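After the structure tokens below, expect a handful of questions from me.
With one protein chain removed, the remaining protein chains of the complex are shown where they sit.
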Amino acid sequence: MPTDSSTPTTYVDPFPPAGDDALLARAVALRPLLQADAVQRDKAGGRPVAQIALLKQQQLNAAAIAPRYGGDGASWVSILRVVRELARSDGSLAHLYGYQHLPLHTVLAKGTEEQQERWFSQAARDQWLWSNSGNSMSKTSKAKRVAGGWIVEGFRPFSSGSHVADVIHIAWEDAAGARLSGLIPADRAGIVIEDDWDGIGQTQTGSGTVSFHGVRVRDDEVLSDGTSPLSPFESVVSLLQQSVLANVFIGSAQGALDEAREYTVTQSRPWIHAGVARHIDDPWIQRSYGDLYIRTLAAAELAEDAAAHLDRAYALGRALDAETRGRVSIDLAAANVYAGETALDVTEKIFELMGARSATRARGYDRFWRNVRTHTLHNPAEYKKRTIGAWLLRHPYAPLGAYR
Amino acid sequence: MPTDSSTPTTYVDPFPPAGDDALLARAVALRPLLQADAVQRDKAGGRPVAQIALLKQQQLNAAAIAPRYGGDGASWVSILRVVRELARSDGSLAHLYGYQHLPLHTVLAKGTEEQQERWFSQAARDQWLWSNSGNSMSKTSKAKRVAGGWIVEGFRPFSSGSHVADVIHIAWEDAAGARLSGLIPADRAGIVIEDDWDGIGQTQTGSGTVSFHGVRVRDDEVLSDGTSPLSPFESVVSLLQQSVLANVFIGSAQGALDEAREYTVTQSRPWIHAGVARHIDDPWIQRSYGDLYIRTLAAAELAEDAAAHLDRAYALGRALDAETRGRVSIDLAAANVYAGETALDVTEKIFELMGARSATRARGYDRFWRNVRTHTLHNPAEYKKRTIGAWLLRHPYAPLGAYR
Amino acid sequence: MPTDSSTPTTYVDPFPPAGDDALLARAVALRPLLQADAVQRDKAGGRPVAQIALLKQQQLNAAAIAPRYGGDGASWVSILRVVRELARSDGSLAHLYGYQHLPLHTVLAKGTEEQQERWFSQAARDQWLWSNSGNSMSKTSKAKRVAGGWIVEGFRPFSSGSHVADVIHIAWEDAAGARLSGLIPADRAGIVIEDDWDGIGQTQTGSGTVSFHGVRVRDDEVLSDGTSPLSPFESVVSLLQQSVLANVFIGSAQGALDEAREYTVTQSRPWIHAGVARHIDDPWIQRSYGDLYIRTLAAAELAEDAAAHLDRAYALGRALDAETRGRVSIDLAAANVYAGETALDVTEKIFELMGARSATRARGYDRFWRNVRTHTLHNPAEYKKRTIGAWLLRHPYAPLGAYR
Partner (left out) sequence: MPTDSSTPTTYVDPFPPAGDDALLARAVALRPLLQADAVQRDKAGGRPVAQIALLKQQQLNAAAIAPRYGGDGASWVSILRVVRELARSDGSLAHLYGYQHLPLHTVLAKGTEEQQERWFSQAARDQWLWSNSGNSMSKTSKAKRVAGGWIVEGFRPFSSGSHVADVIHIAWEDAAGARLSGLIPADRAGIVIEDDWDGIGQTQTGSGTVSFHGVRVRDDEVLSDGTSPLSPFESVVSLLQQSVLANVFIGSAQGALDEAREYTVTQSRPWIHAGVARHIDDPWIQRSYGDLYIRTLAAAELAEDAAAHLDRAYALGRALDAETRGRVSIDLAAANVYAGETALDVTEKIFELMGARSATRARGYDRFWRNVRTHTLHNPAEYKKRTIGAWLLRHPYAPLGAYR
């Protein structure tokens, strides 16, 4: 293995942004700003207020809203690319950005025309950040009916983004156990952000508890009547969730590869017995980077294709049937599983390629692994694989519902 | 894990052919014919004469030839889909079909206009099958200059397809060690197909030795002057080779999944301690099928995207520069590595999902593994990973040449 | 990576036989004889009569029989080493040798003193090969009670070794569905070896069907009264089965590594872009051999330790309790799973390290993979992992029974 003495060429982006995507370009423009203090923000946790302001400044928050309300009417392909791009620098911000589309979709799927008009117009004008405080695996809030609305008591865990959002989608069970929800301003009286998020990763997502102390939700803010069965279109919310997660994983892997490569090229020294003058000439290092690139590329392509399928199905709107939704759910599940597994592997392996001196708190490269490790736990790959396998083995699609 | 008592639904193709690809449709139409006796043909080895006739009947062989010569002018995306489709049933036939494009490309890259006109027109009219007997890693044939041509002596190993081809691209080294080549009819005097292919897989590819006993090659059949350096466009032959291999791997994985699924749904019995009434309800079986599907899907998408990149570069023709070719080579290398690793894994794992009774010679499911195991050895993943990693680490692209 | 120009040293056995094991030494002595025509025998299938004769000549068959009957009273550690050693050359023979201990154990666990005296003495004197035709997952033979015995009709699949055995342990269900069994000479009237074994591997194990056409079993040949519940000691038969399988896997992996190494050192040529003069100097090849060695070594050590645990438990004889047996079953399950996974991987990967020319039918290296692939299907790793995990998660040991 003769040492290659060629000079490193200039920077090439191994995952170049699609050239014709204007929305994406607005996100790419933020990359240097977001990277500048990413390590410090990961350590600090708390609220990424300045970064949310950047999203608004770049007019990114209304991407999914229809042009007639003042939004971009962007495709999911495009929006999810933004999620991926943001995660290259900051997994927390990507998560917050992406997850806001869950309540936004719910308004589209279940809101009245009046609600859509009111909220979407205002959201587009003010570049609202939306959040969700209605974790579907918990049933820890309830409400009593009052004149003109509801009074909600209790709490909801895993309320990502509520600490920085403009509006919060909250949920509760009524006396009969039916789930209802509503969209309210984040500063509504009685809302308490407990600020108790203590995850090992995704430290700025504020994914902790929101408590409801007599929170009033007006009837015209209520989205669900609690009795209608989940419709295929409504349940697309699960597909969006999976799509966001997948793209946070992929962006994290890409970001980890970016930073590792930079370190490897500029800082790493060859192993004592390598017999090469430069670390980048070690066949082990080359092969390993090649391997991580291949899988990260595959993850991105699965995600792109799945998003394109989602766009086609989404265009059907409330007419979306369970069969069409089911088929899309398969490719999204595939993309999600693959993205998570790849990102875990990439974010762990980069250290071996950089060397012992890279594993310091000051460098903060471990944030990628901690982010992915944390986030992948919310959507077990095991069950997605079973869903796919069941379909392949000619079972009907799984019933509509959370995480499916 | 409650047993799901739902009835298996009807057959769904997990890898549906692109709906708008007419060339591909002509290949898909052959599927039942090719599957009918695939096991027997694998055992018999030898010459798939009837199957080659089917390719001709479906007008598949002239796909790459420009319409002005009577061909389809099909994209590489489309041609490689045909390779993949054929490999779902028969890896050998897919190999023969795909590899013929290597000499065909060489004529485009190095042939004179007259040669192209003559050969392409005839090939399109008669649906020639082309083959190659000029393995670039061997230098075991030589030729002497005679009036109006060359007389070739020696042999060349790994001459896939020469046993069933209409024309053979043969190569030799001249006295100075320069490589020359020419295209001649397969029945040219002095050509001896040694019929010594003894691979554990790809048994009908005839990838054995061709001996040259005073084989005359006329000057107007010679393609290389042996002195000009390899051009970027000419060296696309390596990219085509990798592309064909990748798609044979993927098609083999898809075919293995097809047959395994059919067996699992209709034949397999649950494991003694499974606690489920049907094997297809075992969460292990579902998860495992899900896992294999995800990777096979990823492999196909990497290959599709890489082929699209190849098409864009290929459109430049002889103007293709090394930089553009280099970037395409990265994605093709990625697709090739991923396809090979996935296909090895899928073709091995299917037995676990079918159960002990599936592993018989009569069933012949092991042919998928044997095919992939054999074929992957001709293009080590290790070196492709290094090529990719080197690029990522800002080395210049590797010099043009075989397997790169 | 400077090429190491050192001369290859002389042969070193990477898995040296334990120096103080006389039984094992008798098996090691057969290695060259068994290797000489191993490829041909794999192809031929059928009956390894000459090889069985070698086992008898080396006095290997009575290893497990107590010295008071004329046997060696060897430990399971030692007997299983013999299985492993035989599998280095011939997985079929190792299987036949190992599996004979299942019926032999059943006689020890359930036979009367008179039966043990009679059979063990004769077996030791004549070096009987025992076999089994009582697959516990099938219930395809039945018997009617006659004066002094039973008349058995039906058949049993997967009757490994019955085609070359001296005695056969056959089983049937009585009218009430209870399982009974008996030990009879292989040439007993009515026994028909169907010779229908068609596995892709383990081709000489004769693991096909044995049909029973009015086969008489005398009362003094009957081993089970069909009513007593399975005792912990009796159920050790499952542990022996797993142990034999595990050691066949490991021996197969060792044999594959042996032959691959020999080929790599003496035949393989470096890859075209390797930049090293000898294939054995390629860091890829070195690393890959290192990796396969590590896992094969780990597999052997797990198996050795598990066998030692088995010996300790076995010494309790019929006093063995379910708890002690349960704990041993965990380590045997671990050894079995690990051995199978490792052997599959090793036997597949060797081809990459040898290169394209190694994958021929004449070389026959694929027999290792085919053997392991076939044999691993009889004992799914998934369920063994669950068994171990359940124990770790503080479930009681699984009920006694087959494959546990």
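For clarity, chains are labelled A, B and C in written order, and residue numbers in each chain start from 1.
Definition applied: a contact is a pair of C-beta atoms (placed from the backbone, for glycine too) under 8 Å apart; a residue touches a chain by one contact, two chains touch by 3 or more.
Quantities reported herein were computed from a predicted structural model and do not represent experimental measurements.
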Absent-chain contact - pick from C:176, C:362 or C:392: C:392
Contacting the left-out chain in the complete assembly, out of B:236, B:274, B:313 or B:398: B:274
Positions on chain B contacted by the hidden chain, ascending: 1-2, 274-276, 282-284, 287
Where the missing chain touches chain C, by residue: 4, 6, 8-12, 14, 257, 261, 264-265, 280, 283, 285-291, 293-295, 297-299, 301-302, 305, 331, 333-334, 337-338, 382, 384-396
In chain A, positions touching the absent partner: 137, 158, 198-201, 271-274, 284, 344, 348, 351-352, 355-356, 358-362, 366, 369-370, 373-374, 376-378, 380-383, 398, 401-404
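Note that in this section only the chains that are shown with their structure count from here on.
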Chain contact graph, described as a line, ring, star, complete graph or other shape: complete
Chain centroid nearest the full-protein CA centroid: B
Inter-centroid spacing, chain C versus chain B (mean Cα positions, whole Å): 39
For chain A paired with chain C, centre-to-centre distance based on mean C-alpha positions, whole Å: 51
Residue list for chain A, restricted to those that touch at least two other chains: 283, 287
